[in-house]
Structures are given as structure tokens and as C-alpha cells.
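Quick one: the structure is below, questions incoming.
A single protein chain has been omitted from the complex, and every remaining protein chain is retained in its original position.
Coming up: chain A.
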Amino acid sequence: MQRRGLAASGQPPGEPGPGSAELWEQEMERLCASRVPVRALPYPMEDKRVIWWLRVPDGEQPSCWERWLRKRQMERRRLRDSVQRLARGFGLWEAALYEIGGLFGTGIQSYFTFLRFLLLLNLLTFLLTASFVLLPLVWLHPPVPGPALNLTLQCPGSDQPPAGLQRFHNQFWNILTGRAFNNTYLFYGAYRAGPETSSAYSVRLAYLLSPLFCLLLCFCGTLRRMVKGLPQKPFLGRGHRRALSTKVFSSWDFCIHVPEAAFLKKREISKEFKVELEEQQRFEQVQQQTGAQRAYHLLTYLRVNLLIGLLVAGAISAIFWATKYSQDNKEEELFLLLQYLPPGVIAMVNFLGPLLFVFLVQLENLPPNTEVNVILIWCVVLKLTSLGMFSFSLGQTVLCLGRNTTSCESYSYNACDYQCWENSVGEEFYKLSIFNFLLMVAFTFLVTLPRRLLVDRLSGQFWAWLDREEFLVPKNVLDIVAGQTVTWMGLFYCPLLPLLNTIFIFLTFYIKKYTLLKNSRTSPRLFRASSSTFFFQLVLLLGLLLAVLPLGYVVTSIHSSWDCGLFGAYSAPWQVVPELVALHLPLVGQRTLHYLSSNAFSFPLLLLLSLVLTACVSQAKANAQAIQELRKQLLWQVKDKWHLVEDLSRLLSKSGPIDSPEPESPRPRASRPRSFCPGFPCPGSPGPRSPWLGSSLGHPAGMHSHSPGPHGSPVPVCRFRYPSTVEP
């Protein structure tokens, strides 16, 4: 009410009557006296300008200090804006993203934003590696590798490679398998450096720490983005729904001035509405279930999960055997095809698995919400475990994990079959990465495009049923997360893999955009951007964890290849760090580092962190409780208000004919109640129709969006009675 009085500040306050004039004056006084920054006030621009002028004392120039302060403020704001722009990739793909968001909604837009985020992450990783490892290495001129140490190994079998192998080794295949780059900086083996004492800058340390640092950076970036997409549920407590009215009245972007943009915005808003309504419907469905139904659903749920779990186990064992087979039969003639067996099996499993899951889940007639979640979670599990399995089986063949071979006896790796095992592992990841990308390209141009052409050209029942391909956000996100995980896994063995991935992601963006705009239809099921962002980041974090564990194991406890790479002379790559510490740091620093890396430090740290976590969690719980209480209070306030409104409207409609004609006659006021209802600023108003109903059913306040208007008619004035009025 008062706000409206102020909104009319442009004109003299004569028209609305004396009451509102007073209100307006009060509000102006309050505004002038308060120290709230003008920018934060919820008024239009003209009003803000007026308030700003009113606040400045008359005839007083701003002092030099103030002017300087304001200038600094402006500069700081500009700096912050530019940093934000930097974080958003210099406005890369901004227009394309906006277009996609308008045409297809925030859910699909979030996929493309995710792509951009990953692009930046990879670029950053590459830049770090290049500046800390590559440039110093070029600068320092690495020593020419001497003649390989001729260690005699007791290797079973012959050393000559079969002659038939040479046939396939043309240049193209070499590029695809990564063999062509074996002696370049793409792989671990080509990095060489003199002993540590020779130069002040340790390339080894840089090589070791830069992947770790990059992973840490990625961790922080992902976490930060995850926080942005934090679902609102923990804030608002269970069962909270935002009222539609906030969307109706506050989602238009008033900066839009091009008709196309306005069209896009309209579509975006309508999409948002659809999503909102769909979620509300789901929520109500869940609310109406009974106990037996719930138990039945749980049983179905368990059965489906068991079945899918068995399938996943089968798929994983298939990957295991495929990797083993391809590594065992290196000397076969079909080696080149066999080389692509593990990536092929992984791709096959990841292609067939979700289809099977969908089939199985649809057989069981689960609720749609659960259906999506089950499929999604199992897809994540399948994707990540297949990668984990792949790396484990690699470890088994290369590092002899869990088996005792004679070739592994002298070193802790299979020194007979692998001259430089890091290179082999790097090649595997390189292949996996390339294979993923090629598969995506092939799928786009060999499956989706022909399908669209056929569907568009031909008519018939089959083609109508087939339709264009659906653009499924979760599937695409999982693909891209898997690619990123592969990159992270291979970071140590193949330091330039991020560059490769950057290029792939860059191309993927355009290919996917083309697919989305031209070849596919949007899924009938819409995804919320707010909840999906959190989920994507969570999956990415899981992938990061999956990449860190083997890396940590390899770095701390596996012997490097003895005749290639930087760490040949060490028992494990991490041994560089203690040696350097002993070499360059003073005694105090050494002691400190030793203490910091020992259990004596880590256990108290763990203790401290858990204590802090407890404090945080309990605070969050207390806050959630407070929110619940406040919401209840708000509900009661709103009910009170509507009660008062009803009484007032009844009074006015009754007193209207009786009243004498006064200068300030209540007759014009009698029409007031009509303008009351839609004017109330509270989004959570339960509406005049059903205050008691709302409370009795235990619905939260936001469930009801009030219907404006019924107050004009005298009928629904009082639909329920209060005991005080009827019990004389």
C-alpha cells in the first residue's frame, strides 16, 4: 500500500486522498532518513533519482574525499564486472547460449553452459601445464637421451615383433592410436631433465605438481559452481513451493528492446511455467500415496535396481575381459583392431546400457519422477565404474596388480612388455578420448542426420513413430563428464590431453548446437536448470574423485619406467619432493613440512574439520527450524489479513447505502476492496477462498495462488464462521 503511494511520486499527491498522501510523506521521510543505498530500493528509476536528490543535503558540495571514494567505488565495480566477464569466458558463445535458452529452456541451456565451463577448465589446465612445464623445458634444453641402459631382463617368449604387424602401421593409424606422437611432448616419455642439482628450477617438481594443482583447481571450480546450483530445498525446508505469482510478475527482463529477444524471453517464461506446473503436479501425486502403495513402490524399486545392478556388474566384467584380452594378445595380427576393443566395448556398454535400463524401468511402471532418477543414477554408475574398471584392468596388465608374473619381479611393473609403461597408459587414454569424440561425430552425422532427413521426407506410421531424435540433457552431460574424467585420468601420462579436450569440447559445442537446432526435438520431459546444475557438478566431482585415486596411488607408490620420462631414477615420482626439500629448504622448513605431512598433523586436522562440520550442520538445522516457524507465522499473518479484509468488505458493502453524503464519503471507498485483493504484495497469500482449508490440509502457504477478483461479488465474503460471531 505504501509502496503504491510512493510510486505516484511523480505527480502531486492530491488524487488518492489524504490517507495516501500521509503515507507517502511518511515513506519519503523514512527513505530520506535511512541509510539504505539507493540502488537497493525497490522503486523505479525516476523515484530513485528523486530519493537520491532528496538525500543530498541542500547547498552542500560533496567533499573531495567523498568524490574520491565514489570514484574508487566505480573502479572497483568495473573491475569486478570484468572479472566476472572473465569467469564467463569473455562472453564466449553468449548470444548462442541466449538463443538456446530462449528456444529450449534453461535445462538445455545449462548443458551448453556446462560445456563452456569445462572448456575454460581445460584451457586453464593446459595453460598451467604449458607455462610451468613446457616453457621451462624448452628454455633449459633438455639433455639428449643417452644410450638406453641395457638391463638384462628375464623375459619369457621372444622379443621380435611379428612381421605382419608392420602392415598396418601407416601414418593415419599411428595418429589415431597416438603412436605417431610417442616421442613428442604429448606423452610422458619424451620429457627429460638432468639431475636435480644441475639447475635451480626443477622441471620434475613442476611436472609432478602441475597435474595435482590442476586437479585441485578443478575441484575448487566445480565446487564453486555446485554451490551456485545448490537446490533450494535445504533452505526452505521440505514441501516448499514457490508461488506462481512471483514468476508471473517478476520474470520479465525489462532490458529487452529487440522484438526477437522479447519473443525468446516469452518462450523461456512459458517453458518455465510448464516446468513449474509439472513439478507441482508431481509433488501432489506423491502426497496422495498411501502406506501400502508406498511399500509396493519400494518393492518394485528394489527389484528394478537389483536387475539393473546385475546388468551393470555384467557390463563391467565384459570391459574387464575385453581389456585383458586386448592386452594379452598384443602380438596377434589383428592387433590394431584389438587395440580399439576396450574403448569399443566401453562405448557399446554405455550405448546399450541406458537403452536397456529404460526398457526395464518402463516395464515396471514406476512413477515418472522416479523413473528418470533411477535411469540417471544407474547411467552415472555405469559410466564411472566402466572407466574405473578400465583403469583397474590397465593397472592389472601393466603394473601386475594382484598377480605375480616373472616379468614384474625386477620392477614393480611389467618391464618386459612395456618399455615405457606410462606411454602405453597415456596412449590408452588418448585413444579413449579420441574414440569418444569420433563416436559423437559419427553418431551425429551418420545416425541423427539421416534419421531427420528420412523422417522429414517420408510419411507413414513408422516414420511418424520414429520421429526425430530426442535431445536428452542427462545423456549428453554424462558423455561429456566421461570425456572429462578420461582427461583427468590421463593428465599425468599425457600432459597435453587437456589441449586436445579443449579442442574437442569447442567442436562439440557447435556440433551439439547444430544437432539441437536442426536435427532433434526437445524432450517432452523438461528439466529444471536449478536442480540439474547441482547434479551435473556432483557427477563431475565423482569423476574427479575417480581420477584422483589411481593418480594418487601411482604417484606415491609405483616405480616409474627406468629408461624414459623424468622419474626414472626414483622409486616413486613423489620421492622427488623429499629430495628437493632436503636439497633446498632450511632445516626449520624441513621440520615443518615433515610435521605437516605426518599423521601427527593430519589426525588433529581431521578432528578439527569434523568439529567445524558439526557446528555448521547444527547451525543449518537450527536455521531450517527457524524458517519453518517463520513460515507458520507468516501463514497466520496472511490469514489474519484476509479475515480483516473480509470483515472490512462486509462492513463497507453494508454501510454503503446507510451512509450520509459526506465530503469524504465512504461510497468511493466501497469500491476499494476490489482493488485490495490483487494488490497485496505477499506471494504466499492463501486467498480468500480457502483459509481454513489450507490450514486443515496442512499445505504450505505457497501452494495457493490467490485468485484475484472474488471480492467484487458479495457472495464469498464469509465462507466460514468464527465462534465469536455466532455464540451468544
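The rule is short, and it goes like this: a contact is a pair of C-beta atoms (placed from the backbone, for glycine too) under 8 Å apart; a residue touches a chain by one contact, two chains touch by 3 or more; residues count from 1.
Definition applied: contacts and distances are computed from a predicted model.
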{"item": "Chain not displayed: protein name in its UniProt record (\"V-type proton ATPase subunit a\", \"non-specific serine/threonine protein kinase\", \"Transmembrane channel-like protein 6\" or \"NADH-ubiquinone oxidoreductase chain 6\")", "value": "\"Transmembrane channel-like protein 6\""}
{"item": "Full-complex contact with the absent chain, from A:C32, A:L135, A:L466 or A:V617", "value": "A:V617"}
{"item": "Residue in contact with the excluded chain [from A:G194, A:G552 or A:G589]", "value": "A:G552"}
{"item": "Sites on chain A contacted by the missing partner chain, in the whole complex", "value": "1-2, 19, 22-23, 26, 29-30, 219, 223, 226-227, 230, 232, 234-236, 290-293, 541, 548, 552, 556, 595, 597-627, 629-631, 633-634, 636-641, 643-645, 647-648, 650-652, 654-655, 658-660, 662, 666, 680-682, 684, 690-693, 695-697, 718-728"}
